[in-house]
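One protein chain omitted, others in place.
This part shows subunit A:
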Amino acid sequence: MGPFMSPFNNLLCMLLGISFTVWFTLLLVFIIVPAIFGVSFGIRRLYMKTLLKVFEWATMRMERGAKEKNHLLYKPCSLNSIIAKESTSLEEELKDIRRNCSSPELDDSFDMSDAFYFCRRGIESIVDDEVTKCFTAEELESWNLLTRSNYNFNHISSRLTVLWGLGVVIRYGFLLPLRLTLAITGVGLLVVLTAMIGFLPNGRMKNFLSEKVHLMCYRICVRALTAIITYHHSENKPKNGGICVANHTSPIDVIILASDGCYAMVGQIHGGLMGLIQRSMVKACPHIWFERSEVKDRHLVAKRLSDHVKDKSKLPILIFPEGTCINNTSVMMFKKGSFEIGSTVYPVAIKYDPRFGEAFWNSSQFGMMNYLLRMMSSWAIVCSVWYLPPMIRQEGEDAMQFANRVKAAIARQGGLVDLLWDGGLKRGKVKDTFKEEQQKLYSKILVGTQEVRSRS
């Protein structure tokens, strides 16, 4: 067997060697070198346009299939609600209910029909509420050939199944290994090069090199996700001594913003690979990493942040005030800590296009590794980033009002719903104070404002 296999073996080895070399050269030329210099061939945009056409065709086929069988396709309601909610206040509603009763005046009288208002509002919130749907991925209008986002399984024809199968092969067989290679390259280079730069003395050379290295590695990571990003209003990019705030959808937000500018990151030190990356990054330029125990100490956090912004030579800080990942249809309450510091705030709005891959990280549904795998096996991550004009806290405005003003600006630009609810509701219960407010409101209507004020 030996002498017969040997030339075949040699041939096999040669072929493998050649294909590896070709593979890596292509990788280098088309992806890594442009990443280093920040240019683009436009391949990804072409890819995006092609995909869109394919998706439209797929949806059309499904609709046709459904019509033949006389069924209705499940159409998601996107930003519209299931039900029409009336935005009348408690007072108006109660007056309206009691309109025909003997005592239409509200003072000091209770009517059994008062319960109708609370009842209806309760049922409305059971059918459709603003908050719980922020913590699950958005539904899509048309199918994007990913099993994970399909609700009309029984309407897939055989042609569509073939297309889907082809999609699976391309995504898992070609795109995923490519992206993994790039990701490993990017992260590896980041760790090694920043560690090397750490040996240089502090000065302009170090800052310059650190900037270049960070940008290059983030750009490679961007390509590792096939992220197609459009930046708007780059003249408003954050400057040194400022704080950049953005809405949070996934850990990828960091990569997206950092590939277009240099920021000082803020966060908790992790263990493992993440910790390794954090420790080497901080050698090259000052990021703000906290120990787990320090995170709870608000004064310490505030002090470190304000020390950082006072030093004009340091990079702008990147913060996500929502504190948790939201599904990119709304913006939830901003925590006021970063708005108390008193420096210029540069708001940034990030909006993902969910047709190519759902970027939202539902941390209760899957962990980080699973999430990254899903990201890398999606078609692409397409998003738009808007740099909004800088904002400063006005006279007579407290931190919470300032935070809400910034939040409203971000929501308006990104086309997101502006919510007052806390992102912490993802995991925790709502505070009792909100219920008490509702009770107080009703009490005031029942017995008049004076009585209630003296009691509380």
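Everything that follows uses one rule, which is that a contact is a pair of C-beta atoms (placed from the backbone, for glycine too) under 8 Å apart; a residue touches a chain by one contact, two chains touch by 3 or more; residues count from 1.
The criterion applied here is as follows: contacts and distances are computed from a predicted model.
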{"item": "Choices \"WD repeat domain 54\", \"Calcium-dependent lipid-binding (CaLB domain) family protein\", \"glutathione transferase\" or \"Calcineurin-like EF-hand protein 1\" - which one is the UniProt name of the chain not shown", "value": "\"Calcineurin-like EF-hand protein 1\""}
{"item": "Selected residue (touches chain absent from view) among A:Ser89, A:Thr161 or A:Gln438", "value": "A:Gln438"}
{"item": "Candidates A:Ser6, A:Thr21, A:Thr132 or A:Thr161 - the one touching the absent chain", "value": "A:Thr132"}
{"item": "Footprint left on subunit A by the chain that the document does not show", "value": "71-72, 74-75, 77, 80-84, 96-98, 100-101, 108-133, 136, 151, 154, 421, 425, 429-430, 434-440, 442-444, 446-447, 451-452, 455-456"}
